[in-house]
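Of the protein chains in this complex, one is absent; all others appear in place.
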Amino acid sequence: MSLLSVDNLHVTYQRAIVALSGVSLSVPEGHITAILGANGAGKSTTLRAISGFIGLDNARITKGSVRFDGKEVAGLAPYRITALGVVLVPERDKVFPNLTVLENLDVVTSRASPAKRAELQATVLDHFPRLKQLLNREAGLLSGGERQMLALASAIVCAPRLLLIDELSLGLAPVIVEEIAGRLREIRDDLNLTVLLVEQSAAVAFRLADNAYVLEHGEVALSGSSVELQGNSAVQGAYLGTGAEGRRSYRDARRLREGGAA
Amino acid sequence: MQLIVNIVVLTSIYALVSCGYVLIYRVSRVLNLAHGELMMVGAYLLLVTAGYVTNPMVAIPLAAILSLTMGALVYLLLMRRMTGESVLAAILTTIALGILLRGLIVIFFSAAHQYPSVPLGLHSSSIQILPGARISTLSLVLVLVTAAVYGSLFAALRLSRWGLRMRAAGQNPLLAAQRGINLHFIYALVWGIAMFTGSVAGMLISLDAGLDQTLVLIGLKAFPAALVGGLDSLLGALVGSLIVAAAEVLLIQYVNPLLADVVPFLILIAMLVLRPWGLFGTREALDRV
Partner (left out) sequence: MYKRLVPIALAVCGLVALPIWASTSAMDIANQILLASIGAIALMLLTGFAGQISLGHAGLLAAGAFTAGILAREVGAPFWVGIPAAGATGAMLGLIFGLPSLRLRGIYLAVSTLALHFVVIYLGGEYETRRGFSTGILIDPPLVFGRELWDPRDWYPLLLVCAGLTWLGARNLLRARTGRSWAAIHDTEPVAAALGIHVARAKLTAFVISSTITAMAGALFAYYRGFVSIEAFSLFVTIQYVAMIIIGGMGTLIGAVLGAAFVTILPHAIEWGTSLLPTSRALAGSIFAINYAAFGVIMIAFLALEPGGLVGIARRLRGLIRGRG
């Protein structure tokens, strides 16, 4: 059952730059789906278009549709989309720096009832024990990894039906990313969360996600389950640094390579 | 001794007025240069309610509630359109609003000096609270009200749910919206509260000294107090008010009475040169709207 389906989405920046030219994807409920691609391929743009926070970059959806739970949401005001249960963890500025960790969790508005929300908050803190130790620390003083954990935690307290994550691993040490990815999968299993994740690191994406889409130049180049894609030699060559013939055969990978992955 | 009492009273006046600047700036990142005029409107609202209800215990709260509503309306009808516009446009909108209000007040109330205390039957008398120090009853009320207001604001911002949301909205409005916080409601609320506190200050001052357009000047002079303390810090507003009030009173006493109106701005300039974000303010990029 597809919770989110994006159909032939076109997004243009400042009426001149075409960022997405016909992206279609679908996010099955209860699964983690990843969007991969090089810088500038259009990953973040897709996420922003889905969440409605696109007008800020002077961008517009020019064609196509975004259906969440069967309802058309393209062009709706961001707070409306949030109210429907689509919660975004942004790439930057993801916490309230002068509020404590606990305040960061308390301040969000949740779709769940107060009792359920308290339960969610407790659950999320169980999954991120480090946050439990830092409840009275100001969020601005947290390390990068701790901040990402807090950002995820506060988004989950909102009781989202679809969690959008923009760049989970950016700027974080691999060890931390491992930990967070592991926790995220546990939370997904625990709460039956649906996640759409934008990730630059293919390794992280494949570890975490069930399915993935590879974007380049604003289009979907490849899609499939993680297992399938990991086995795809083009993907291997371009993103995983391994290939059937080492790095010799560039022909298949060339299209993927042009995005500037290497 | 009398000097200390005078400083305390003037500090209270500036503090009660300047918390309006701080609240709006901290939560919605807008510099409201119409605060002085809104304060004056609140005082004139008392004149209106006093015309209908002579019991001060009813007239004053009624006028205060009207001010709260009006403040929220100013946001909802006008300032909401200016979100996202440039710094200059937002400031100029508030200045233009102030000009409009000044004109309307004179049209409806004339420029004559008014005395809201008369219909309410309130008289200010001078009491001796300490050896060598006298204070008028209304000034004493003002000091107490300022303390109460600040106490409530500190508590509300730290402890209440909406206070927490206000602080969050002030730090990262985008994230706040993404986490389901209704920004329009928050901004309307804070504009309402700011106008409420300013109006209470205006009312108390006008009950003591009468009411006319010069009330706006007090609003203008309180602004340096807010900036010296840090435009997004309530504690800063308190401290800044103390500094400006002390400087003013002492300079009038020992140097030159005519300096009264320019001293706050000299302090402002000094602060901008040394430390633009004030004593307790957040160091910022200096150009956010």
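Per-chain residue numbering starts at 1, and chain names A and B are given in the order in which the chains are listed.
Keep this in mind: a contact is a pair of C-beta atoms (placed from the backbone, for glycine too) under 8 Å apart; a residue touches a chain by one contact, two chains touch by 3 or more.
Since this is a predicted model, take the numbers as computed values, not measurements.
Just so you know, the chain we are not showing touches B across the whole complex. Within the set B:Gly71, B:Gly98, B:Gly198 or B:Gly240, the residue that contacts the chain not displayed is B:Gly98. Of the listed positions B:Ala89, B:Ile129, B:Leu144 or B:Val255, the one in contact with the omitted chain in the full complex is B:Ala89. Although one chain is not displayed, chain B still touches it through residues 31, 78, 81-82, 85, 87-89, 91-93, 95-107, 110-111, 223-224, 227, 258, 261-262, 265-266, 268-269, 272-273, 276, 286-289.
The rule is short, and it goes like this: only the chains that are shown with their structure count from here on.
Across the complex, chain A meets chain B through its residues 51, 53, 56, 78-79, 82-83, 87-88, 90, 93-99, 103, 106-111, 154-155, 158.
Against chain A, the residues of chain B that register as touching in their complex are 161, 164-165, 167-168, 171-172, 174-182, 282.
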